[in-house]
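Submitted below is the structure of interest, expressed as structure tokens.
Every protein chain of the complex appears in place save one, which is left out.
Lettered A, B and C in written order, each chain numbered from 1.
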Amino acid sequence: MKNLTIRYFAILREQRGLTEETLTTTAATPTALYDELQARHHFTLPADRVRAAVNDEFVAATASLRDGDRVVFIPPVAGG
Amino acid sequence: MKNLTIRYFAILREQRGLTEETLTTTAATPTALYDELQARHHFTLPADRVRAAVNDEFVAATASLRDGDRVVFIPPVAGG
Amino acid sequence: MFRLSPTPLNPADLAQALTDERAGACVTFEGWVRSRNDGQSVFALDYEAYPLLAEKEGARIVAEAREKFSVLAAHCVHRTGHLAIGELAVWLGVTAEHRGDAFEACRYLIDEAKARVPIWKKEHYAGGASVWINCATRGDHVHLPGQPA
Partner (left out) sequence: MFRLSPTPLNPADLAQALTDERAGACVTFEGWVRSRNDGQSVFALDYEAYPLLAEKEGARIVAEAREKFSVLAAHCVHRTGHLAIGELAVWLGVTAEHRGDAFEACRYLIDEAKARVPIWKKEHYAGGASVWINCATRGDHVHLPGQPA
């Protein structure tokens, strides 16, 4: 079990209804964590359209999550 | 014989020492006219680096010159 | 230089930082909020950013452009917050000795920024609907009042 901080932006922020939460999870990777959150909060974006950042850096979907990590799931971007 | 008006710009204006002149010539084409003027005024630009305009439109070097035409020889351009 | 701005962008002010005696070419790109997008009448939009990562990724893109092209300066500023039609969403300015580098670096910067920087756009339509751009999923639609859902 690890404690993680999740920050939400844009469509995920709206669908979650908050900007940040901490949670205790067994999820080992960003993908596993997204699957867990998606099931709970009915996020419409499938996992393969969301990138992950840990501690303010992009990481692979299969990266190892560690206790205390700050995680952000990044919906498809649309700047410009 | 025909009467032509010649306007000079840039390096040709400086080498000719005036901006406009009229002259009477037998030159049938811009190329023939440029050869005549180059011999007389020692223009440094060879004929193949000069374009011709007649009555404010580009013309071929072999176009026919007519009495009353206004001729400009155009040195290599360098705008921008 | 890449930064986010919560306040309106002024191109004349931004361009002043580009002044350079060695520069022969300056190319700017401005992204404006259009009144129509994909056939819909747009009323306004919101940009939301993940600030820390947006600025890191933006800085990386600027560094890449400087490696790939011979440029003197490359600046990019992106708005966040609520924007009306005609407002400036993003401003880029690139200077170089020669124009080829300035054009190519500017194009590279905006293409990469749009593809990689974590900034999101929500469009608000005339009828009251709104959509997060690029985030539609199967079954989503924009429900316009007066049309069947």
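Quick note on the criterion: a residue touches a chain if its C-beta (ideal position, glycine included) is under 8 Å from a C-beta of that chain, and two chains touch if they have at least 3 such contacts.
These figures come from a predicted structure and were not determined experimentally.
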Contact set of the excluded chain (shown chains only): B, C
Residue, one of B:N3, B:T26, B:T44 or B:T62, that touches the chain absent here: B:T44
Touch criterion as defined above, residue of C:L4, C:A49, C:A74 or C:I110 at the omitted chain: C:I110
Of C:L9, C:A44 or C:I85, the residue in touch with the unshown chain: C:I85
For chain C, the residues touching the chain missing from this view: 11-12, 15, 19, 21-37, 85-86, 95, 97, 99, 102-103, 106-107, 110
Missing-chain contacts mapped onto chain B: 7, 9-11, 13-14, 44-46, 49, 53, 56-58, 72, 74-80
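Following the convention adopted for this analysis, only the chains that are shown with their structure count from here on.
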Rounded Å distance, chain A centre to chain C centre (Cα mean): 25
Between chain B and chain C, centroid-to-centroid distance (C-alpha), Å: 50
Centroid distance [mean C-alpha coordinates] between chain B and chain A, Å: 73
Junction residues of chain C - those touching two or more other chains: none
